[in-house]
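After this line comes subunit A, so read on.
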Amino acid sequence: MVKELEEVVNVPVVHVCTVVPISMTVGANRIDPAVAIPHPLGNPQLNRDEEFALRTSIVEKALKALSTEVSEQTVF
Partner candidate 1 sequence: MANIRVVHYLNQFFGQIGGEDKADITPFSKDGPIGPGTALEKAMGDDMPIVGTVICGDTYFNENLDTATEEVIALVASFKPDLLIAGPAFNAGRYGMACGAVCAAVQEKLKIPVVTGMYEENPGADMYKKNVYIVKTGNSAAQMRTAVPALARLATRLAKGEVIGSPAEEGYLARGIRKNVFHEQRGSARAVEMLLKKIKGEPFTTEYPMPVFDRVSPRPAIKDLSKAKIALVTSGGIVPKGNPDRIESSSASKFGRYDISGINDLTEETFETAHGGYDPVYANKDADRVLPVDVMRKLEREGKIGKLHDVYYATVGNGTSVANAKKYANAIGQELKQENVDGIILTST
Partner candidate 2 sequence: MQLELGNILVKDVQFGDKTEFKNGIVYVNGEELLDNIKDDRLAKMEVHIVHPGDDVRICPVKDVLEPRVKVEGGGQVFPGIFGNAEMVGSGKTNVLKGMTVLTVGKIVGFQEGIIDMSGPGAEYTPFSQTINLVILCDKVEGLPQHEHEEAVRLAGLKATRYIAEIAKNVTPDETFTFETKPLTEQLSQYPDLPKVAYVYMLQTQGLMHDTYLYGLDVKKILPTFLYPTEVMDGAIISGNCVSACDKNATYHHLNNPVIADLFVRHGKDLNFIGVVVTNENVTLLDKERSSNFTAKLVDSLKVDGVIISEEGFGNPDADLIMNCKKIEALGIKTVLVTDEYAGRDGASQSLADANPLANAVVSGGNANAIIELPSMSKVIGYIEASKIIAGGFDGALKEDGSITVEIQAITGATNELGFNRMGALEF
């Protein structure tokens, strides 16, 4: 999916995902590792503020990936 989106829309796509090897397999160029399968951008163990901060950090990493030139598959 990530590959097709990048090709069709012709803009950078970052894949926020839990299983990095799968992301590599499906051909993502910019990969942002996430927390866990049922809650990739969260952690129910944390309190609300902590969790929001965690999510912010993952999203900011995703944005960094979008604004960074890459020449090959890169895990951020």
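As a working rule, a contact is a pair of C-beta atoms (placed from the backbone, for glycine too) under 8 Å apart; a residue touches a chain by one contact, two chains touch by 3 or more; residues count from 1.
Selection rule: all candidates are chains of the complex that A comes from, given by their letters.
Note that the structure is a prediction, hence the values are computed from the model and not measured.
When the candidates 1 or 2 are screened for touch with subunit A in this complex, the one that qualifies is 1. Residue ranges on subunit A touching candidate 1, taken from their complex, read 1-18, 22-23, 25-30, 34, 37-42, 44, 51-52, 55-56, 58-60, 62-63, 66-74.
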